[in-house]
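The complex appears here minus one protein chain, its other protein chains still in place.
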Amino acid sequence: MKDIPAPSSAPNPAPDTARKLVEVRDLKMHFPIYGGILRRQIGAVKAVDGVSFDIFEGETLGIVGESGCGKSTCGRAVLRLYEATAGSITIDGTDIATLSQEALRKRRPAMQMVFQDPQASLNPRMTVAGIIGEPLDEHTNWNRAKKLERIYELMDAVGLNRDFANRYPHAFSGGQRQRIGIARALALNPKFIVCDEPIAALDVSIQAQVVNLLEELQEQFGLTYMFISHDLSMVRHIADRVAVMYLGVIVELAPVQDLYDHPQHPYTEALLSAVPEPDPSAEVRKDRIVLRGDVPSPSNPPKGCNFCTRCPKVMDICREIAPETLEVRPGHFAACHLHTHDQTAG
Amino acid sequence: MTDIATARPPRNQWWDVWDQFKTHKGALVGMIVFLFIVFFCFVGPYIWPYSATYIDIRSRNQGFSFAHPMGTDQLGRDIFARMMKGGQVSLAVGIVAMVLSVFLGTMIGVLAGYFRRVDGLLMRLTDLFLALPLLPLLLVMSMLFRQPLASIFGVETGIFLLIVTAIAVTSWMRTARVVRGDVLALKEREYVLAARSIGTPPRRLILRHILPNVLSPVMVSATLMLATAIITESALSFLGMGFPPDFPTWGRLVADGIDYMQQYPSRAMLPGIFISLTVLSVNYIGDGLRDALDPRIRGR
Amino acid sequence: ERGDSGHLNVIYWQAPSIMNPYLSGGTKDVDASNIVIEPLARYNPRGELVAWLAEEIPTVENGGVAEDLMSITWRLREGLLWSDGTPVTSTDVAFTAEYCMHPEGGCAQLRQFNGVESVEVVDDLTVTVHFDEATPVPYGPFVTGFAPIIQAAQFADCLGARAPECTEANFYPIGTGAFRVTDFRPNDVIQFEANPNYRDPALPHFATLTLKGGGDAASAGRAVMETGEMDYAWNLQLAPDVIATMAQGGQGVPISAFGTLVERIEVNLTDPSPDLPPETRSTREAPHPILSDIRVREALSRAIDRELLVEIGYGVAGLPGCNLVPSPPAFASDTNADCVTQDMDRARELLDEAGWEVGGDGIRVKDGQRLVLDYQTSTNAVRQDFQALIQQWWREIGVEANLRNINASVFFGGDPGSPDTFQKFYADVEMYANNFSGTDPAAYLGQYLCGNEPRPDTQWQGENINRYCDPAYDALHDELGRTANTEDRARIARELNDMLVRSYTIIPLVSRGRVSARSVTLEGVDLNVWDSETSGIAEWRRASN
Amino acid sequence: MFTYTLRRLLLAIPTLLFIALAIFLLLELSPGDPMADMPLTIPPEVREQMRLALGLGEAWYIRFGKWLYMFSVVEPSHVLANMTGIESLAVEGQRIISFQSRSPVADIIAQRLPQTLWVVGLSYILGILIAVPIGVYSAYRQYSWFDQLGAFVSMVGFSLPTFFTGPLLILIFSIWLGWFPIIYDTTLVVDSWHNLGLQIRQMAMPVFVLTLYNAAQINRFMRASMLDNFTQDYVRTARAKGMTERVVVLVHVLRNSMIPVVTVIALGIPTIFTGAIITEQIFRVNGLGQLLIIAIYASDLPMVLTLSMVFAILIVGFNLIADLMYALLDPRIRYD
Partner (left out) sequence: MPDGAAPVLDVQNLKTVFRVRGGEVHAVNSVSFDLRPGELLGVVGESGSGKSVTMMSLLGLLPSPPAEVREGTVMLGDRNLLTMGAEDMRNVRGGEVGFVFQDPMTSLNPVFNVGFQIMEPLRVHMGLTRRKARDRAVELLEIVGIPDARRRLKDYPHQFSGGMRQRVMIAIALACDPKVLIADEPTTALDVTIQAQILELVKDLRQKLGMAIIWITHDLGVIAGIADRVLVMYGGQVAEQGPVRELFANPAHPYTRALLQTMPKLHGTRDDKLRVIEGQPPMLGAHPTACPFRDRCPHAMEICARENPQRRPLGGNHDVACHWDHREAAL
């Protein structure tokens, strides 16, 4: 799906009311590799290699894929925590990719991020109040009392006891820490939050707490999420639409029900079948698609379709030409020659 | 995540550090010894009746006595008082040189680690300083700037400044490297990213998120530096490149006392022991601090 | 019997770096090279000139020195051989002069050849040195260890700018001395063996000799007196009680002798105030506001206890000094001995007389000016002890001294750009030691002539450190230059000495001797301060037991 | 790896040039004068003459250029000629001459190298041999009395300045006990058992002092590195495979721990050459360190400059070697 135009119309759960909050077009993020005697650039890790998608106001877009496929990079590039190599990112009508640093700083409150590792994303030497209040320090000139008021408000919102305001992160459990991270993200009333695997580091029994919290907050504040995860079941639970990434590109993007029930891309199929079902009786019956081999290196992706090295349904054409993204069903996009074939044939 | 301590009262980080520090016996003893030495050198002179420079020619070369607990030297000056005075200089040199060197090292390390653009340049600079043969450089520097500085600031201050900067300028590299390494890692930590996503500008980001977290390697190299600075100063004095002979420092006292090693062994031994004791105690403090500042060891 | 004493170990804590005294002024190098190469005449330990390679000492009486004092003729001993077996001739002598006087050679001993116009080879064994003016004491060229004869054949290619390239010759000179070099390691160790062609077949007593360098004076002394590892240690600049303790080791004994070296305080007669413009600061245009008064200078001198200084700083290697020229005995004035006793009352009296009243803090004041002096010296443990002591004595008479010490290499470095050289004398008083080579003080006393003072237009070169200027002194010195008779010379020199000392322009402190140490088993050692310490090494022998 | 090495070598050239210039200018600016320790009896004109004869009359950049040429062309060719015995290899031209001895600096350095290598090198090797096993065992028995004692001794080891321990040892072992000589005889040739005995006796004290210091330092690195590795997962794996403790510690952990230690050791090698200035001075082992300090005192510019430069080259070289060693020992690292 290199160099293809963006999907003309993105699938929309409620076409009449929602508007596009985020529009990403052909986003590329290449990390240069240097080498040789003079340290010239000799290549690049193509962590994200041309992805396009929209996120509508109030919805949750799930992004799934294997480790290293570029999910985090994509999420960070969307918030311009990385300087994207190419592509445009429009959030709430402004092209983020070209803003000056100062202008970008002004727009930061509208877009926030929740991180994967609740331990690593909190400065161990700041108190909870300090951490949650940091965005306020940066973007408001409120007095202490007002800030504190807001901090307490946020702590209430994420279900943290106000008494904890002066403690340090190490005195909290993982779930609580993640709540602190969420409170920080909420501090400036953002519209859009990128959640980068917010539950991956948490224990199963805690994961549900955090996901529920995110859902509640979405309802309460009308937030829009980009929810990155590799836990397919959890994505199914929380997302409205899901994009499946493989080696820096989106191979399939569809409304959640559609995707899980009728996956159109062989990779999505394999991914879904690989998830173990917590049901002994169901498991025995199922024919699991086991992919052979490992994900190729993003610095040296295979020619043609990125997935051709592991695809169980690989065809000759896949090794030659990268497939285009097509709307195979209404609102359901896939990039696979199986469908190109169908279409040209039919 | 098995996190205990939901009911622990809020308290400062440093209390935890202190708690862990206390459990390190060596460090605790080191701390007490070091404080004692500092007290001896800086408060002692106010209590002790003799001045370090007062010559009582009639009571030359005396042994230990009540009036002169460490005896007197060849001019009848009270060695006890000279030890205090010498300690002041040695400690001051050690501390100031340490602060300077750690400051330089941290600053360069942070800049190099944080700003990719200057990284190459600063690291080449660090390599360059690492490749400079230190002692010759130190000697040449002390020879070179001794007089100009002495004439601007006066002999004592001039040489003090000289030695302190010489030591600092030739010893910041290790700190810089360690700090840079840490900053490179810290920069990728999610809380730094989080701060950036909030829109925190680099200056505040460094001050608020990076610096406090490189504190522990910095503290450790600081204690090591303090020890090396004291030794370097005394080595310089021993080689005749440090403070002038009429200006007592522990290093000078050792150097002067070595000739008398046979008649009055204590004259070289006492300052020698004080130097070792200081260095030793500072090293133990450093050890304890390293443990206490390491969250893995400190535990949560 | 040559070589019957076996092996000799000598230690110099300053290691010799070259065997050619013409390329290095350092005593260590001169001493080392004098084991191998020798002059025509030397001073013996009593300061008398004795013929060495020459047949006899030329004088006016024996006709060796011309009546007009314009030339001197030396005659070599007969049958002298270089250590390589070739004969020593007058060409070698003449070559030596040529070598040192070469304008590009940078000869360190050029002063020995001062005033030499030409060196004429008369015959194989005779040379005549012609001076460009009447020279009453013509014993500079080829006399003393500073100007030994080198072999023309060996150094032929080493003239002028090429001198440093002759490493082989500089390290392994061919000489007439008792030993020859077998192994030379600069700044470390030199090995010698007896010269097979030495003129006295019974000498030297030692077959081989090791001259080790490096370390410090204390451990050198220990190695001789305590562990007995070494036989002879040079110049033990150590505190007296340290030497005394070492001597208890019983393996060796310290030996001492006195030359002309005097530790003194020089008084600045000009104003060193930094407020003055650089052209006049410390020059005769600005007389010193305080020290121009002789009473103040005398008071400073009277307040000093020289015996105590000796006791603390030099012990057996020092004598309380009241003269600028302490020896040889004939030249030493005996009228100033009263300075030895400290007299605080007299000192105070003098200051009172001069109008300096004791102020509130004990420091004297006159016309609102405090009696504060800057007192500088080179960095050196003994000097700093002296400074501290003298500071305390002066304080007792109401004089405050601000002490300053300057790294020796700067202080004596002579760099006209540096404000801290002893010549520039940007201080009120300064302390160091100086001496003269040989036994004749004429040139030394000549330092204090008017016009000889360092000043900006001479790039601060000049030896009249005090900026002393007295026409009477100049006249008397002129007379000295015209006098050849030894007794008259001595009288005039004493007078000159007294003029300087009695005016308290120079305040001598200690007459410094030299202390070395020899093993108890080493005999025949006679410490020579007038010439190089190794000049008698052929006679050194192991005590037979 | 090759390009990496090449790149580092290329980078080293400007670094070294810069160092050379820096040292040269420092020396140039320094107020010391090669004539300063001449007796006062030598008059100023003569001093000036001598100064000119040393080539000090020329502008600094000319002298620097000359020196650079001599250092990078003439001297290496002579060293090469000496080593191979082929005289014709030596490039004609003036060599770097020491102010003090007026002889080629390279020859003196070559002369001094053996004793420095003997004493300092031996103590370095001894230091390693002592420190490594102690470090390993202290780490293995962390907090045991052995470990505590080791930690204390090693801290004492480098908190005692050598100028203090040196004279102390001399006093005890030479003067009171008379076991070892005070003076190091650099001319001693070890050609018999007796001389070997002498050599060992004279080396004993300086080697001891330096060994204590080196061992103290390396021991601490070794211990820390071992401790780091003991907590690694692969150690558990090795135990789970049923390996004996000996194999676990001496094969699995040691091999990993040696990686940083070996580079630290490699980085320390230049100090063998720079010599231990103070120790050499105290025990009169007239090696490179002593040479340097004397040259500094005497303002022997060519000597100081050349020595410093040699040291700088060694440091840069061993830095590179240390990095390459790292890559060799640690399969995870491949520089390119």
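Here the chain labels run A, B, C and D in written order, and each chain numbers its own residues starting at 1.
FYI, a residue touches a chain if its C-beta (ideal position, glycine included) is under 8 Å from a C-beta of that chain, and two chains touch if they have at least 3 such contacts.
Bear in mind the structure is a predicted one, so any value in this text is a computation, not a measurement.
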| item | value |
| --- | --- |
| Residue in contact with the excluded chain [from D:N256, D:Q290 or D:N319] | D:N256 |
| Touch criterion as defined above, residue of D:L89, D:L188, D:A204 or D:M243 at the omitted chain | D:M243 |
| Contact partner of the left-out chain, one of A:R107, A:H139 or A:H237 | A:H237 |
| Sole contact to the chain not displayed, among A:I42, A:A103 or A:A274 | A:A274 |
| Where the missing chain touches chain A, by residue | 66-67, 173, 203-205, 207-209, 211-212, 215, 230, 232-234, 236-237, 256-257, 260, 270-283, 288, 290-292, 294 |
| Interface residues of chain D (partner: the chain not displayed) | 232-234, 236-244, 247, 252, 255-256, 259, 329-332 |
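Keep this in mind: only the chains that are shown with their structure count from here on.
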| item | value |
| --- | --- |
| Both-way neighbours, i.e. chains that touch chain C and touch chain B | D |
| Chain pair that, of all pairs, has the most C-beta pairs in contact | C-D |
| For chain A paired with chain B, centre-to-centre distance based on mean C-alpha positions, whole Å | 49 |
| Chain centre separation (chain C, chain D; CA means) in Å | 39 |
| Interface hub residues of chain A, defined as touching at least two other chains | none |
| Touching two or more other chains - residue numbers and ranges from chain C | 407, 409-410, 418 |
| Chain-to-chain touches, reported pairwise for every pair that qualifies | A-B, A-D, B-C, B-D, C-D |
| Chain D partner contacts - residues on chain A that touch it in the complex | 35-39 |
| In the complex, chain D residues that touch chain A | 3, 6-7, 10, 336 |
| Chain C residues touching chain D - in the complex, by the definition given at the top | 11, 15, 17-18, 20, 23-27, 103-111, 161, 163-167, 170-171, 183, 185-189, 191, 210, 212-216, 219, 222-223, 226-227, 229-230, 249, 407-410, 412-415, 418, 432, 434-437, 461-463 |
